[in-house]
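With one protein chain held back, the other chains of the complex are shown just where they sit.
Presenting chain A:
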Amino acid sequence: MSHSERSDIFLLDAERTTWHDETLWFVREKRDKAVYATPEFQELRQLASDIKDHTLSRLDFYLQQFEENARRNGVHVHWAVDAAEHNAIVLGLLRQHGATRVVKSKSMLTEECHLNPHLLANGIEVIDTDLGERIIQLREEAPSHVVLPAIHLKKEDVGDTFHKYLGTEKGNNDPQQLTETARQHLREKFLAGQVAISGVNFAVAETGTVVVCTNEGNADLGVNLAQVHIACMGMEKLIPRLSDLSVFTRILTRSATGQPITTYTSHFTRPAEGKELHIVIVDNGRTQQLGRPDFRASLKCIRCGACMNTCPVYRRSGGHSYDFTIPGPIGAILSPNIDMRKHASLPFASTLCGSCTDVCPVKIDIHTQLYKWRQVLGEAGKLPTSKKWSMRLLSRVLAKPGMYSAGGKVARQALRLLPHGLTHGQGYNPWAIARELPAPPQQSFREWYAQQPQNDKA
């Protein structure tokens, strides 16, 4: 199914669509407030972008430096070329410790690798501990946003879910009480977790440290209570120096939720006495993206979600319509790298308004890359059919000025005379499904221009 077909399903509930749109815009406004209150924000964006560019240009060096330092700190470092290898490594570690359950804090990488179903299929119980993740895990859904995984759900949905699985009273939709129930429920799981998995927000090459940012404290609680901590990281999470964290911790949450910093910004360098820390470095298509000059900047992404919150298409089509781990504008750049055919419609799920690029804290030229993907997909013959024929026809017409102006003349007349049902027929004109056509002008710009006296025979 294409993005537009999936979003049709989301749009069936108009009220919910409007609510989704407004909720995300509210987050975007909080971001704006936080950004305007930080005088050097634009400088920080440039610095973040430059640091990431530099890191990508010497990634082989930093990966090895990171590994060496982590090893020296007593950390076990693993490398995974793809999702399957990542999952096998994690499962192997669990087996090695005889663990039958694992507590997990939020990680988009493990989502990307479909770790949960893999572990489940192998008899391991997986408990997601981030509240939003836990909610969607109980509902057997995927996250619909990178920072706000359950943003598509209303409190009534959560109330129903908790009633069904955690035994809360039916109709109790109070966020405070629901959160308290989750707190009690998850506390038991934390205390019984032998192994804990976390994601990684930043990995510091010069010290071999991984940094994990959460508001709930679930990552810290999980890994500090467990015997074994497995941190799963995409290789693009590297930054060179500890001091670079000053830049990234200042922009991450301000861009994401408008907070000045996450509640817990935790630095894991060495395992606690008698415990184990494992770090799995994952490629899974990232080296390939690194080799695509037009798209490699997408590897600078710090997963703040700002581009999603601002995107008019994301806000009105929902994260699930993207059918990819990372939805929204950045997801539409990352997904064709993984599977061009399957995700061919995503780079078209954009108005190219450039709002994503404006808010991106690491200055990724998101809308330009979306535009470039369209060219690549066109050349590879992977355009969605709805685009293919109309584009072909249009390019012929545009190549012939005579045909273009004749066509315009006919259209101006026809739009006035044809019945509404025909010009707005869903089969003929999908553009008009949710819009009115403007009244056709009396004359074209060319005709008007030719009539202006000063332009006579110029």
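Basically, contacts are C-beta pairs under 8 Å (C-beta built on N, C-alpha and C of every residue); 3 or more make two chains touch, one makes a residue touch a chain; residues count from 1.
Note that in this section contacts and distances are computed from a predicted model.
Engineer: Leaving aside the chains on screen, match the unshown one to its UniProt name from "LUD domain-containing protein", "ABC transporter permease", "Pyruvate dehydrogenase E1 component subunit alpha" or "Monovalent cation/H(+) antiporter subunit G".
Structural biologist: In UniProt, the chain that is not shown appears as "LUD domain-containing protein".
Engineer: Among A:Asp8, A:Asp21 or A:Asp53, which one touches the chain that has been omitted from the display?
Structural biologist: Here the residue in touch with the unshown chain is A:Asp53.
Engineer: If I consider the whole complex, including the chain that's not displayed, which of A:Arg72, A:Lys164 or A:Arg187 touches that chain?
Structural biologist: From the options A:Arg72, A:Lys164 or A:Arg187, the contact with the absent chain belongs to A:Arg187.
Engineer: Touching the hidden chain in the complete assembly: which of A:Gln259, A:Thr368 or A:Thr423 does that?
Structural biologist: The single option touching the absent chain is A:Gln259.
Engineer: Looking at the whole complex, which of A:Leu109, A:Leu131 or A:Ala231 touches the chain that is not displayed?
Structural biologist: Touching the chain that is not displayed is residue A:Leu131.
Engineer: Of A:Ser4, A:Asn215, A:Thr368 or A:Ser444, which sits in contact with the chain we cannot see?
Structural biologist: Selected residue, touching the omitted chain: A:Asn215.
Engineer: For chain A, which residues touch the unseen chain?
Structural biologist: 23, 26-27, 38, 40, 43, 47, 50-51, 53-54, 56-60, 63-64, 73, 79-81, 85, 129-132, 135, 148-151, 153-155, 158, 175-176, 178-180, 182-183, 186-187, 190-191, 207, 209, 215-218, 220-221, 224-225, 235, 240, 242-247, 249-250, 257, 259-273, 281, 283, 287-288, 290-291, 293, 296
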